[in-house]
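All protein chains of the complex are present and in place, except for one that has been dropped.
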Amino acid sequence: MPENTPYMVAAYIVAAAILVTYAVLLYRRTLKP
Amino acid sequence: MADVWRHAWLLARKDLLVEFRSRTAILSALVFTVLVLMVFNFGRDPTAVAAVDLAPSILWVTFTFAAMLALNRAFQLELENQALDGLLLAPVSRSSIYLGKLMANLVFVATVEAVGLPLFALFFNVPILHVLGPLLGVIALATVGFVAVGTLFSAMTARTRFAELLLPVLLLPFMIPPLIWAVLATGALLAGRPLSEAAGWLRLLAAFDIVFVTLAFVLFPATVNE
Partner (left out) sequence: MRLLKTGRWITGVGLALLAAVYVRALAFTPVERFQGPAQKIFYIHVPAAWSAMLAMGLVGIAGILFLLLKDPRFDRFGEASAEVGTAFSMVMLTTGPIWAKPIWGTWWTWDARLTLTLFLFLLFLGYLLLRGAVTDPGLRARYSAVLGICGLVLLPFIHLSVYFFRTLHPQPIVLKPSAPSLPGPMLVTLLFSFLVFTVLYVGFVTQRYALSLLREQAEPHA
């Protein structure tokens, strides 16, 4: 089995980062439009 | 129904008369095309790549940019003297305006292509006469695709601030599918492959044209209605 765990980790982190960042951005923009 | 076409033709004639009387636009577009072909020539390493392999790409990228240039000025005429309002007040349907613009743009781009194609064959030593008929078919179909969407979009971008930048950004994704089929068809024709192969791409180009001319025709009034 190929050893490519770092890629998996990187992808999961990046995806979470994008989604959480967008959620935070939306939250802050709606605090004071 | 006949009125729509008659008005469209009158509008197209008006546009073309203005364009070809001043000649600046058409000459600039022609010079631009020559220069793009030159850029392609000097932009490649002649020892590494044979021109004949790149030929379809060179032709179609050149035509794509030439069409883009032509479409950028499509509604500039009207903008200049608030002529668009005059046009909208005239007793012609919005659809006529779209068809008229479409036809005028097609003639403009076709003129540029009519000069660009022989120059391309000359500069890159590409024999095209033996497949000229089908090749012209490919060029016609792809051009209709480019211009159908481009005419619609240029109506929208004409009044925005960064029109010259915004139009390509919006339009290029729509030019890529016809570009792909045109390149595949041109490649097949130039490589001497049987016509039936190119026919597949031609069918897709035709389908694209039918769909988008109709769609643009239907949507155009939404872009100019107050």
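Note that the chains take the letters A and B in the order they are written out, and that residue 1 is the start of every chain.
The criterion applied here is as follows: a contact is a pair of C-beta atoms (placed from the backbone, for glycine too) under 8 Å apart; a residue touches a chain by one contact, two chains touch by 3 or more.
As the structure is a prediction and not an experimental result, all values here were calculated from the model.
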Displayed chains contacting the withheld chain: A, B
Residue among B:17, B:79, B:132 or B:215 that touches the chain left out of view: B:215
Option from B:75, B:174 or B:217 whose C-beta touches the chain left out: B:174
For chain B, residues in touch with the removed chain: 149, 152-153, 156-157, 159-162, 166, 169-170, 173-174, 176-178, 180-181, 184, 201, 204, 208, 211-212, 215-216, 219, 222-223, 225
Where the unshown chain meets chain A, residue by residue: 1-5, 7-8, 10-12, 14-16, 18-20, 22-23, 26-27, 29-30, 33
